[in-house]
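Would you mind keeping the following structure in view while I ask a few things?
Moving on, here comes chain A:
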Amino acid sequence: MSNAAGLRIVDLRLNVVATGNDIVDEINLTIEKGRVLGLVGESGSGKTTVGLAVLSHARRGVEVAHGQIFCGDTEVLGLDSEAKRKIRGGLVSYVPQDPASSLNPALRIGLQLLEVLEAHNFGGSDEARKARIKEMMAEVLLPTDDEYLERYPHQLSGGQQQRVGLAMAFACRPSVIVLDEPTTGLDVSTQEHVLKTIRQLTRDHGVAALYITHDLAVIADLADDVAVMYSGRVVEQGEVSEIFKNPAHPYTRHLVAAAPDIASKKSIVGLAGRAQSPGKRPVGCAFAPRCELAEDACRVEFPKMVSVGGRQTAACIKANQKVAVSVASSKAMSTRTRGEPAVELVSVSAGYSGNTVVHDVSLTVRKGECLALVGESGSGKTTVSRAIGGLHREWTGSIRLNGRELKPMARQRAIADRLAIQYVFQNPYGSLNPRRTVGDSIARPLVVDGKSKSGARQVVLDVLDKVSLPGSYANKYPDQLSGGERQRIAIARALVSEPEVLVCDEVTSALDVLVQAAIVDLLGDLRRQLGLAMLFVTHNLPLVRSIADEVAVMSEGRIVEVGPSESVIGNPQQQYTQSLISATPSIERSMR
Partner candidate 1 sequence: MEQQEIETSGLSRRHFIQGVSSAALAAGILSSSSLSAFAASAPGKKGGTLKVGVVGGANDLFDANYIVAKADQARLMSTFETLLTFDENFVPVTANGLAESAKQNSPTKVTVKLRKGVKFHDGTPMTADDVIATYKRLLDSSKKTTGKPLRTFLDPSGLVKLDDLTVEFNLKAPNVDFLSSLANYTYAIAKAGYDGKTQIGTSGYSLVSFTPGRESVHKRFNGYWDAKNVYFDEVRIIDFADKTALVNALIAKQIDIAVDIPFEQFKTLKSKKYLNVIENSAGAWLAFCMRIDIKPFDDNNVRQALRLLVDRKQMLNRVLSGHGKMGNDLYGYIDANYNANGYEQRKQDIPAALALLKKSGYSKSNPLRVELTAPDDTGGLVLMIQTLAEQAKKTDGVVIIDAKVIDGGTYWSAKGQYMNTGFYTTYWSGRTYLAQAAASMDSYPETKFPPADSSFRADYLKASGTANAKKRREIVAKMQKEEFEKGGYIIPFFNNFADAYSTKVKGVVARPSQLNMDYYAHGFKNIWFN
Partner candidate 2 sequence: MSSENAAEAKFVDERPPSLVRQAFRLRRTQIGAVLALMLISVALIGPFLAPFGSTEYVDLPNTLSVPGTIFGTDYFGQDVLSRFLFGGRTILILAILATSIGITLGTTLGLTAAYLRGRADEAIMRALDVVLSFPQVLLSLVVISMFGPSNVLIIFTVGLSTTPRIARIIRGAAIGVVERDFISAAEALGESRKRVVFAEVLPNVTSSLLVEMNLRLTYSVGLIASLAFLGFTPEPNAANWGLMIQENRVALTEQPWGVILPTTALALLTIGTGLIGDGFSRVSAGIDRGGKGE
C-alpha cells in the first residue's frame, strides 16, 4: 500500500453566497491512496458539501471561500472551468447517493458509460472504449453483453443501478473517488455486495476514497479512517478502530451510543436538541449546547484539534478526559408474562389490483408488547400494517381487535375502533398537514370523536407533555419543527385518542441516528406506561433488537420466521433470516 496522499483537503471553507455564512469551515483531511476515509455526520452537517468540493463543485448558492484541495498533485479549486470539467470523472469521480435519480432516465446506460470515456478521451478509439466498458461492467459484477448496455436505468434494480454508478466512477481510473451515501436506500444484502465491490476497487486501483455516510456500521465495516463532522466542522478523526473503540469527542461518543447493533442487545441512547443551520451556529464549539461536559470555555472559540493518541485527533478541550456517555439509563426490557392479544391477524392476504403481494399472514400483537415486523423493501410489511390501519382496501382474511372482527376500510369501522388503532407514518415530513398547526393536527382525532375544540386543548397539552414537547408547540406549523420533533408530534397525534394499538411504520427511517434513538426510547417508555400494543414495522434489523419483544420476519409477502427477538436475531433458524443478519454490518463485529 502506497503511503502517498491521494487526497488532501487544506483549510477548506464554503459559504452561503447570499449571507456569507459558512456551511463548512476548517476542513483538513488527508486520504492516502488505496484507503477509504469514512466521513460521518448527521444530515446538515456538511458532508456532501465537502464531498462535492473535492470535485471542485459547489451547488447553487454555495461558494468556496478559501482552502485548497489536492487530488494527487493537482490543486482542483483553482482550476479554470475547462480544466475542472476535465478532472471531473477523470482524476476524481463521484458516486451519488441515489442511483435511481442520478442516472439519466432518458439515456441508455451504455451511452452514459461511454460518454464519460469520450469526455476524457479515454482509450483513444471506440473499440478501446467499448472494451473498457465491458471490463468495468465485469469488475462491478454486471453482465457485459450489448443487450444489457442497451438498457435504460429504470430497467435495472437499485443495486444494479448503483453498480453502474460505480463502473462509471471507476471508468477513467481516477485517483480520487467520492462516494456519497452510495448504499442508502439499498437492502442489506444488496448493500453488502456493493460495499464489497467498492472495497475491492479502491484497494485494487490504489484509489483514495472519501466515503460519506451517516451509518456508523457501514463505516466500521468498510473504512480505514473516519472523520466525524458536526455543524460544518470535523470534530474528530482517526483510524476506524481508534474512533469506535475509544471515541474522544462527546459527540462521537453519543453517536456510537445511539447506534443500534445487530451483534448485541444494546440499549440505545438518544440526545436532545439539534445542530443549527449555517448562520445560527453558536460561538465556540457548536456541540456545546447539547454537551453535558460543556463549560464556559467551550463557548468562546472553536476548540483546536488535539491529538488523542495514534492518528486520532478530536476538537474538544476535554478530548483526553475519558468520560463515558451516561448509558446507564438503560431501561430493563420487560420480562413479565405475556399480555392479552390486542390485534390478531388470521390468514391475511392482500394485493393491489388483483396481484397478491401478501400471502396468508397470521400475527398476534399483544397488549404491552412490541412486535417488530421486519423485511426488505417489497416484502409486504407495509401492506400488512396498512391493512391493520384500515388504509388498504384489497385484503382477505380476518383482522380482529380485542376479538372483534374489523371492517376493511377505516371509514367503515366504528369510531371507537378507528381511534383504538393509531398509525404512525414513516415520513414525518409527509404525515403532518403543513398548512395546519400542530395543535390542530393533534386535536383532530378528538374532534372526530365529538369533543369540543376547547376541551381538546387540554388533552393536546397533556399529550405533548407525554412526548416531551412543551405546550407552546401546539401553535407551531410542521415546517418549524425538526424531523424528530415532527415524529414526536405524529406520535402525540396517535396517542391523543388513548389508543390500544400503535402501528409504527418505519417511523425512524428518515431520522438521524441520535434522533432515532430518542424516538425509540420514547416509544418504549410510552408502551410501558400506557400498556400499548405496538406493531413496529422496519427494515432496520439492529433496531429490532433494541426495541421489540417479538419479531416476525417477512419475505416476499410471507412470514418466514416468528419468535422472541433475542432468539430470532441471536439464533436465527431460517436461512433467509440468517443471510439477512450476516449481511447487516455491525460495529461490534467489525471491531472484533
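One rule holds in what follows: a residue touches a chain if its C-beta (ideal position, glycine included) is under 8 Å from a C-beta of that chain, and two chains touch if they have at least 3 such contacts; residues count from 1.
The candidates were selected such that all candidates are chains of the complex that A comes from, given by their letters.
Keep in mind that this is a model prediction, so the values were computed, not measured.
**Q** Once the contact definition is applied, which of 1 or 2 turns out to touch chain A in the complex?
**A** 2
**Q** Give the list of chain A residues in touch with candidate 2 in this complex.
**A** Against candidate 2, the touching part of chain A is residues 43-44, 46-49, 272-274, 276, 280, 289-290, 386, 389-391, 410-411, 413, 415, 418-419, 421-423, 425-427, 429-436, 441, 444-445, 448, 468, 470, 476-477, 479-480, 493.
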